[in-house]
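Rather than the whole complex, this shows some of its chains in their spots.
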């Protein structure tokens, strides 16, 4: 093949490619977010390292009140998922560990048990409860925005990975939302039917004021 | 204008129109739902009545434990919103009435106060609390999936209309989700830090078992 033709081919490729560099959009976290995600880093500045994240390879610290840890690989930790509608997190549950009742306002979740035994469940809008004991290899889905929980129901530490249908699923832990901020006790009692004494006790445990 | 030409025009119109009857899709609730909404009723069977709903014209019954009522015009009540990404509801709050802490798993909400004074608020994923007293004509937004509440903070009954960014926003009232179903007390206590006694008391009030 003669050189001139080869050059033409390269040209065709270059010009076509120029129009389509954005089949991904690695987040530039230094710029403000938008409703669809962060602005993209220049494709020419990216290497394979941008598409790999090692932060889920280390167990989270479970020496805390819930004997559990959630280690996220959302867009803030793993900018490559920006705009792709997917992200991951790692759940470590020590013996008796609990991921307390919580929601992800912007995503559905699928959990896969890697190790141990986990009792997991969610409550639907129709107020039906679905919970089940999951063993190694089992997967369970938690539809978007619904209250759900995971409990280590075995005798050994448990490990799971959870996938989300959003690069930024959000996380609203019920107890922190109710008792871990400055929401006035009076508003908590009025909107939850809990007694002021109960609210104040939990506020003191979870760092809330008011 | 001669008749033949007029007929041609009519034909053009008919054939074009045939391809575009579905700028709406009034739900046929007798068929199974899909992820995008219900199958459509035949356009030819529809009249103006299908696009109008009068169910929000009547105050909800507030003689209940929360002195409040939510009257929805979601797709189940108002099939015309099917697939259009919008729906409405009416909030009636008697004096001291409360719409308890709740979420809409699949929609953001905007509230407009028609009458009275309402203290409304929500808690973000970052655990920040935003609440404010709203007066007649004020509007407030509650982003998708976040815990929020509305309280009549005035001396008279209050009325508000709320709009949702979905034809089927869902509604998960926190207390009913925790205490109004068969979720075992042990799971509630483990996932909320509440005492069993507190849980059992609220279960008895809200109709829960287990």
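The letters A and B name the chains in turn, as written, and every chain counts its residues from 1.
In this section, a residue touches a chain if its C-beta (ideal position, glycine included) is under 8 Å from a C-beta of that chain, and two chains touch if they have at least 3 such contacts.
Keep in mind that what you see is a predicted model, and the values were worked out from it rather than measured.
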item	value
Overall number of sequence copies in the complex as this file defines it, 2 displayed	6
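In the analysis below, only the chains that are shown with their structure count from here on.
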item	value
Chain A-chain B separation of Cα centroids, rounded to whole Å	26
Contacting residues of chain A [partner chain B, same complex]	98, 100-101, 103-106, 119, 121, 123-125, 127-129, 131, 143-147, 149, 151, 170-172, 174-178, 180-183, 187, 190-195, 198, 202, 205-206
